[in-house]
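Structure record follows, encoded as structure tokens.
What you see is the complex with one protein chain gone and the rest in place.
== chain A ==
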């Protein structure tokens, strides 16, 4: 184990793995530190949707909010390309299939919303077309008769959330990265023109110096940013998911709804995964703060609402026994947009988290890879800069302390 690396990436999830891979392929000397097992947290606990159409949560509050959310479409276009490219270079262990995604409308106002959404998406260059009821049923005869229209995006699909991050970490190691799991970072301090990162690994302190530190640790980014004298206000959000028993092939598509919280897809093994953003309760510690390691509490209304949304879209789901319902946590910034870019007040520090982080993980990795190497990122990141929150008192205080 060396004592100096060009870049230290903290977080062994999808983003950390793809970033370490990208950097190693660029001959950058990179160390990835993961406090736990690889893929133990958000990257491994979501439903693995690759969704490029605007989600329900982005279109439910009217066209203006949708317009703002649509500014992220360039990230999604890049993600569609990168998932394909990664799958070709790494192989089936990513579990990527991009057979397309349908977003359904079952009420007249949903149809209108779908049409406005598609127009907006097309204006940003996303391949989306609106199918009428007959066309939608031709494509997917198992859809409910109540489906009046559906938008179809051919690049949408799914990846295997269980295997993607480990596969990327392994590819990173093969490309020359050093990956150290069971290494919890205990301090990150400025040391001359570099950062000194200290981690605890099997009872020993691992101390490395590096030019750049990238935070890819989801909800722990706040805590780590604070060690670096910076500020990233992200919080865990708990969501509900369910999975049914294995069944015969039912649908190759990712299915969403324009008027309800729903995502539905079938795994390779045949289980149907149902999610779509129904809330769950985060767990709190006795002092009232959020337990970042907690698994959250299910809310009965969410479980029932999610199941109803699934059965309304694909009636055959009603016959499948639900094996399990669980809470997956994700990380969101206060404005729900991604946070990608340099860490304010911490030269050589970078961060990416929030937003549709599973879908966008490979894009975040690509953009951070460019930034870390001093190149201009290929997409405009101003809307996602971490310093957009720097007007808050917390930041000023922290910045002053570390000035």
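Note that in this section a contact is a pair of C-beta atoms (placed from the backbone, for glycine too) under 8 Å apart; a residue touches a chain by one contact, two chains touch by 3 or more; residues count from 1.
One rule holds in what follows: contacts and distances are computed from a predicted model.
Participant: Match the chain absent from this complex view to the correct UniProt protein name in "Metalloregulator ArsR/SmtB family transcription factor", "ABC transporter permease", "Pyruvate dehydrogenase E1 component beta subunit" or "Dihydrodipicolinate synthase family protein".
Facilitator: The UniProt record for the chain left out of view names it "Dihydrodipicolinate synthase family protein".
Participant: Out of A:160, A:222, A:256 or A:306, which touches the unshown chain?
Facilitator: The missing chain is touched by A:160.
Participant: Just to verify: which one of A:65, A:116, A:148 or A:173 makes contact with the chain not shown?
Facilitator: Here the residue in touch with the unshown chain is A:173.
Participant: Of the residues A:62, A:91, A:252 or A:334, which one touches the chain left out of the display?
Facilitator: A:91
Participant: Going by the contact rule already stated, which one of A:74, A:100 or A:184 would touch the omitted chain in the full complex?
Facilitator: Once the missing chain is taken into account, the touching residue is A:184.
Participant: When the complex is taken as a whole, what residues of chain A touch the one chain not shown?
Facilitator: 35-41, 44-45, 91-93, 160, 162-163, 165-167, 169-170, 173, 179, 181-184, 202, 243, 245-246, 267, 269, 271, 293, 295, 323-324, 326
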